[in-house]
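With one protein chain removed, the remaining protein chains of the complex are shown where they sit.
Moving on, here comes chain A:
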């Protein structure tokens, strides 16, 4: 509140302080003003830690700049940075996000000895034959017979699911869990899905319809966009 044009506005909310930082000035200008603004704030020694949420608007900060900002605020008494939010992200991050969240459609028979790895979700129109393997970092949906190995959430996403029109897998893997087919001869089942049951700590195979209850987040992309 010392300069003519205010670069930083501070709002107190129930969750702590919100710093709205102007996105048209230079980074050093912010640092200077922030230093002044926070120094002028009166802080009671007995008050608890105050969390700070920073809103950057259309400004992108790379990691070093973020760290400088965090360090500066941490030096002030009783202030701790909870989050730094920006309306913009790097193109690279956006592409990666798209890659990870897109449902990729593959039309192919995955035969014995063949292995396909996908980043993100995959919709396979075709079969996975015994000895074939389909791996995805996201969910796996098979429009066809799943007779081979399917590995969903291969980077550790335990919420990933495997769904198939016809489920008779040799092995079902989700994140770090593995389940295999029984040793006795068994026929497959139609329209089923596999997911990790946290209580039972194993992969459960059940009717497709159960997914609505177990994995409601599968609905739509909007939620995922908001969650980043």
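We take it that a contact is a pair of C-beta atoms (placed from the backbone, for glycine too) under 8 Å apart; a residue touches a chain by one contact, two chains touch by 3 or more; residues count from 1.
The rule is short, and it goes like this: contacts and distances are computed from a predicted model.
Asker: Which of "NADH-quinone oxidoreductase subunit M", "Septum site-determining protein MinD", "Peptide/nickel transport system substrate-binding protein" or "ABC transporter permease subunit" is the UniProt protein name of the chain not shown?
Answerer: "Septum site-determining protein MinD"
Asker: Looking at A:6, A:112 or A:212, which makes contact with the chain not pictured?
Answerer: Checking the options A:6, A:112 or A:212, the one contacting the hidden chain is A:112.
Asker: Take the complete complex as the reference. Which residues in chain A touch the chain that isn't displayed?
Answerer: Answer for chain A: residues 109, 111-114, 127, 129-131, 145, 147 touch the chain left out.
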